[in-house]
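All protein chains of the complex are present and in place, except for one that has been dropped.
Just so it is clear, A and B label the chains in written order, and each chain counts residues from 1 on its own.
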Amino acid sequence: MTLLSLKDVSVRFGGLVAVDGLSTDIPAGEVRGLIGPNGSGKTTTINAISGFYKPASGSIKLESHELVGLPPHEAAAHGMARTFQNLRVFPNLTVLENILIGGHLSSHREIHDVVIHPRRVKEEEKNLRQRARAIASDMGLRGQEDTVCKSLPYGRRRLVEIGRALMSQPKFIMLDEPTVGMTAEEIEQVKNVIFQLKKNMITVLIVGHDMKIIMSVCDCITVLNYGKKIAEGPSSEIQSNSQVIEAYLGAGEEDA
Amino acid sequence: MEPPSATSTASPIRDEGNLKPRLIIGILILACLLLPLLVEQPYYLYLINLTGIHAILILGLNLLVGFTGMVSLGHAGFFAIGAYLSTKIVMNLHLPWILGLLGGGTGALVGGLILGIPTNRMKDLTLSLVTLGFGISIYRVLMSWTSFTGGAIGITDVPPASLLGFSFKEAAASFYLIYGILGILLAVAASMAHMRVGRALLAIREDEVAASAMGINTRYYRIMAFAMSAFYCGCAGSLFAHYIGFVSPDSFTFHHSITFVSMVVVGGMGSVAGSFLGAAGLTLILEYFRTFSQYQLVLYGLSVILFVVFLPNGLAGLAEGIERRVSKLFQK
Partner (left out) sequence: MDRVQGRVENPPLASTKLETFGREVRALWFFLQIMLGGLSIGAIYSLIGLGFSMLWSAMGIVNFAHGEFAMLGAFLGVTLMKMAGLPFYASFPLTAVLIGLFSLLVDRAVLRPLRNRDLLYIVIATLGLSIFLQNGAILVWGAGGMLFPTVFGAQPLQIGGLITTPQTLSVLGIGILLMLGLQVFLAQTKIGFCLRAAVQSPETASLMGIETRFTNALTFFLAALLAAIAGMFIAPIVYVTPDMGVLIGLKGFSAAVVGGYGNMLGAMVGGIIIGAAETLGAQYLSSAYKDVFAFLAMFIVLLVSPNGLFGKRKIDRT
């Protein structure tokens, strides 16, 4: 079953075409990699899918729900979560608080419920916190739940961001450069998380520059260059694809 | 100048229902119930009552400024709307005070929507400016629309609050009324802070982009925060008018708006308890400096500056920092 389907998506900024007629289908449960030289439109694609940029044309469907034209919070409500290339953790909040906010979509109690159904509110809160702690532990952040994020090292903050995205129990999660600035140990953590996601049939889209990771975790890789898809297939194919090699070498040395 | 320890932010989500805060609240409630009997000087009781009214106002403003990060420099306007509307409802329409309270609060809330909806797209500084302009405009209206507001003189002989025939004329009675209402509104705000609503507001303050990616409808919450803070201010305004016994534009100037925001900062942004600390702290500082007569406001301005430079997390942050260090001591 196709989870995410992009048909002929184009994103323009004034005269600049950042994404040009991109079409691809991601089946449910797949771990897809999205790679390409700098400026090839990877993050723009993610922004378009999550609703931050409106495509000039094309359609983006998540399980048959059309996402184009939806504001980010509505797009997220269809079961999608993401992390950011520039790392957007809530700096003055603790690890736990960050992750809890990720659970915004899974909690449904409003203020009036405090008066009408106080026990249900307490129940929901308790469950949320339990889940958040479990996620923190999974991400290797046990013991640091009450640390304010801005005092955490960069790699740990990225782990928090991923944990926050997981909290919403998404069907589809997009990780934009998730391993930048991480230690080897933290990268292993991320790899394990991704494998876990795969086991739970959660679809993942990873944008990355670290070829080792992309090649080792992804089932299928889409390659962009100047906003256009130039190759798509399993990692073995991509590695030997002459167009891909040329795109990267032409744009400068990439550390593989 | 480095801000003090990065881990000492004031935050409402920290405790997860352990016994300690409940105990403290219980003791406080007990103390509150006995307070009017213990305090002898009527002036002190007056200060305490005033602090209570300010606390309601600061609580509301904290929702907007501290939690959501939207700096409004014109909230004296909502305070005024609540006060004047309530006065008019009781004195001109001869309706019971409770309707004055609700009417004032609702009127202010509507004002909050009128101001909050169009300004939703505006970024922080522009918003501050627009709200400032709003506050000043309200002041002008208070001064110039003499037929409705009584102009510079205002409206005198405002009857005290009354519920079911009982008139809250005595300061002690007003104490129970004010702190009773404060207690209810505090409970609402505190529970909000611990729920998804409070977290959503904090998320918006910290990073709107990430917040919307998490499914938070930033537009809705921003407008809601505006409306709620206006409502709280309006209620405080009604209590104020019927406690003091008169309303005049002098109580609702631009200086007041700024004082309110500094109370939020001094108390601790995003901290429910901090709102009360801020209200108390600043009311007391103002009164303390009164003894220096002409230097009063100079010192007040200076202390605000000092607070901001040295205590960015406010009094609540200071309290939390102290608590943390004390508990560390006990752990050793």
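The rule we apply is simple: contacts are C-beta pairs under 8 Å (C-beta built on N, C-alpha and C of every residue); 3 or more make two chains touch, one makes a residue touch a chain.
Here the structure is a predicted model, which means the values were calculated and not measured.
In the complete assembly, the contact with the undisplayed chain comes from B:L132, out of B:A83, B:L109, B:L132 or B:A190.
The missing chain, though absent from the display, is touched by one residue of B:V158, B:A171, B:L202 or B:V304; that residue is B:V304. Where subunit B meets the chain that is not shown, the touching residues are 1, 3, 65, 69, 71, 73, 118-119, 121-126, 128-130, 132-134, 136-137, 140-141, 143-144, 209, 254-255, 258, 261-262, 265, 269, 294-298, 300-305, 308-309, 312.
Keep this in mind: only the chains that are shown with their structure count from here on.
Averaged C-alpha coordinates give centres for subunit A and subunit B that are 40 Å from one another. Looking at the complex, you find that subunit A touches subunit B at residues 50, 52, 71-74, 76-77, 81-82, 84, 88-94, 96-97, 100-105, 107, 109-111, 114, 121-122, 125, 129, 146-148, 150-151, 164, 168.
Touching subunit A in their complex are the following residues of subunit B: 6-7, 9, 11, 13-14, 16-17, 188, 191-192, 194-197, 199-200, 202-203, 206-207, 209-218.
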